[in-house]
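A single protein chain has been removed from this complex, and every other one stays in its place.
For chain A:
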Amino acid sequence: MTLWFVFALMTVAAIFAVLWPLGRSARVQNQGSEVVVYKDQLTEIERDLASGLIAAPEAAAARVEISRRLLAAASSETVSEPTSSLKWRRTAAVLALVGLPLVAIGVYMPLGSPRLQDFPLAQRERGSGSGMARSLENLVVQVEQHLEKNPADGRGWNVLAPVLQRLGRFDDAVRAYRNSLTYNGESPERRSDLGEAISAAAGGVVTAEAKTEFERAHALDADDPKANYFLGLAAEQDGRKDEAATIWRALLAKAPADAPWRPLVQSSLARVGGGTMPALSDETIAASKDMSEGDRGAMVRGMVERLATRLKQNGDDVEGWLRLVRAYLVMGDRDKAVGASSDARQAVAKDGERLRQLNEGLKTLGLDG
């Protein structure tokens, strides 16, 4: 309510600014004219002459010139009677009284958000979460802020890292796991988690860097399941399928019967052709069928995000950009699609051929440059 009261006061002040001169009776004002200026100039010449800045003949010439202009100005100056047109004054008053509020409200209403309260930092820190989205992102930001100030807090990094991993911020997750290792000390789990984050950042490829981490974890604990699984995956990606099968078979042999990762390893084993088990256990198929709409959406979003991160590092890939734009369009996020296409243009701007390809691709997607 106070807000509308303030608005009303401001509007009244604005209207008053227009009405005030209209209401005042016309009085003769001290206004400048040509004649005044020329008279001032004549006194100026006398002053220059007195201080010796100009010589007498020059002063005389200037005086003649200005006097000539003064005469011309005086004769052409019509003494204009100040008129007062009541009709127009009334119109102006109506314009202010009606038009001004109308324009103000008409422009403000569609743009402004009168119902939103201010939300300064001070209020936020008092912890009043009203209207505040206490989303996961905000919690992450808070933890990150805390760690920015206390970078040696190992527990904080331990908590943050898996969350970042789940949010798809793999590069940050890598950093967090590294810090966790630095401040919490070595452990096979942390090493293999770090390796997982590195390979996730690389789009699922177990890079040499990631492999080193898994090998370290393996050295610390030969039975660490995650390290073993990924070392197998590394072998598979290198084309050594037999070796992968050996590693995974050994892993399954030692695994407890109720390990949640059993189906995953079994299906991997089946993929490299070393398994006698069915490709997918019945439970897994059932699980993926039961996957809720939200989970599947999250999976898709994670993939798109990974693609975006990769393109940010290496923007030469025209196909990749087009795939990203298409994905955003499918997800119904047109703003992001437009943003991505302009990022893409900037990334390939140096290469005329690629730019042409990109522009054609975008055209077919209906995002006309």
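By definition in this document, a residue touches a chain if its C-beta (ideal position, glycine included) is under 8 Å from a C-beta of that chain, and two chains touch if they have at least 3 such contacts; residues count from 1.
Here is the rule we use: contacts and distances are computed from a predicted model.
Participant: Pick from "Putative ABC transporter permease protein", "2Fe-2S ferredoxin", "Oxidoreductase with iron-sulfur subunit" or "Heme lyase CcmF/NrfE family subunit" the UniProt protein name of the chain that isn't shown here.
Facilitator: The record names the chain that does not appear here as "Heme lyase CcmF/NrfE family subunit".
Participant: For the chain not shown, which residue from A:121, A:208 or A:253 touches it across the whole complex?
Facilitator: Checking the options A:121, A:208 or A:253, the one contacting the hidden chain is A:121.
Participant: Identify the residue among A:45, A:231 or A:304 that touches the chain left out of the display.
Facilitator: Touching the chain that is not displayed is residue A:45.
Participant: Based on the whole complex, identify which of A:67, A:138 or A:182 touches the chain you can't see.
Facilitator: Going through A:67, A:138 or A:182 one by one, A:138 is the residue touching the chain not shown.
Participant: Tell me which stretches of chain A touch the chain missing from the display.
Facilitator: 2-3, 6-7, 10-11, 13-14, 17-18, 20-24, 26, 29-34, 36-38, 40-41, 44-45, 47-48, 50-62, 65-66, 69, 73, 80-85, 88-89, 92, 95-96, 99-100, 103-104, 107-108, 111-114, 116-122, 124, 131-133, 137-138, 141-142, 145, 148, 338, 341-342, 345-346, 349-350, 352, 355, 369
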